[in-house]
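A single protein chain has been omitted from the complex, and every remaining protein chain is retained in its original position.
== chain A ==
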């Protein structure tokens, strides 16, 4: 939490003024019952008309001063908390922007998004509450207590009994409900999972005619959720009645004890009424504090999640200074890699190979063999654990990150599109590209044809994450994006999986034409995409099982032959 509160520091004036102004409001609130008592005792009972008027005016005056305090507190608390939230959010965003892929993997982007959105809002509300209510309730609590003791020490015995009792009761209820609520949450998650699974698998459910089975599955989850909800809510419903019974019994006790003293003549009726008011305020303040504490504990969870992001930092150091244009020669020298430092499992082991500028390298292998990992080391998305990578005979770490990445075109496995027009999406890495350049890139990626079919053409606006395009269309736009800058090194990570073979072949030709002098690295599932590479790496469990040209591998590697046959069948092997 401490880490988080630092973000209040720049707004310390507002953050300090808010509680100070709240003190004014509370003080005025506390004054009211006393003024009221004075009206009753010295005005009504004593029959002093002018005292009633003057005290009445004082009450209104006090209320107005309280208003200034209250409104002022609200204004400053809002300013402080909203700016606090904005700063925090902005820092988080900046932090995340600099995250390495490894950071993104460990924290998961879905979770980072919730932290930046929900958790920040939670904390922001918490701060606002802290500056207003959480100041108000304890102040009221203490103030009422002081006033009550001041009016009558004797009657305060009742408070001495009621307050601890209330504390115990609240604590017991909170303690009993907390685990129940986490159970309710668990049951809710379960119900949502069943629902989600049903929705994603609706075709299977229908094809197997499993309506009834699905209904039973959902019914069970539903019932268990309802059971626990009833249990938890029934328990929590005790809260209100118990609070009011403690409060009311205390009031009756005050009435009895105080009433006796009034009858004796040792206490005044107005003060008795004031005392009852203070006791009421006091007990309400306690229950409010208890509720706020529960909320605070929820904010603690958010705060921990945010601090985790703030403490995470990228392991990739941008210490290189070389800015020179590259030619495209690439070499791996005994490179090994593992995702977790402590882990003994290496994702890549002893990878060594090199290709000349302008050549085509293909990487093939089963899912999970390390193909994507290997290529992601080139633009330093991950840092090699051991060994060195060289581009144009210089270690990759000697280049500045900006120079390195801006000279590499990289098409990810999953095509990521952004809200905006198709042209903007293609020109992501080169916002100043001309229309001709964009169209040329789209043509090479076989995207021009379908883009031109849209009524707005290249100015068609895409929905969030390109929802109105098919998988193959998205991939083609992502490819066009990488081609646009005509990088010296082009890396394609299995980025044609949703594209049919014919179109894929055209894309390959397009790339070959447009990128004549660039080094092209492709990761592929389909053997057809690797046949014409200058060099092929066959990966198996993080190691190079074989490397060479297609003909060499066919001759040398049984494994390669197996893949080849699995895709093309035995008879065609002779067709080549």
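As a working rule, a contact is a pair of C-beta atoms (placed from the backbone, for glycine too) under 8 Å apart; a residue touches a chain by one contact, two chains touch by 3 or more; residues count from 1.
Following the convention adopted for this analysis, contacts and distances are computed from a predicted model.
Participant: What is the protein name, per UniProt, of the chain that does not appear here: "Chaperone protein HscA homolog", "Tubulin/FtsZ family, GTPase domain", "NADH-quinone oxidoreductase subunit D" or "Multidrug ABC transporter ATP-binding protein"?
Facilitator: Protein name of the absent chain (UniProt record): "Multidrug ABC transporter ATP-binding protein".
Participant: Which of these, A:27, A:423, A:498 or A:546, touches the one chain of the complex that we don't see?
Facilitator: A:498
Participant: Out of A:149, A:165, A:195 or A:546, which is the one that touches the chain we can't see?
Facilitator: Of the listed residues, the one touching the omitted chain is A:195.
Participant: Of A:181, A:284 or A:346, which one is in contact with the hidden chain?
Facilitator: Looking across A:181, A:284 or A:346, the contact with the absent chain belongs to A:181.
Participant: Just one of A:266, A:313, A:419 or A:456 touches the chain that is missing; which is it?
Facilitator: A:419
Participant: One chain isn't shown here. Among A:75, A:165, A:327 or A:423, which residue touches it?
Facilitator: Of these options, the touching residue for the absent chain is A:75.
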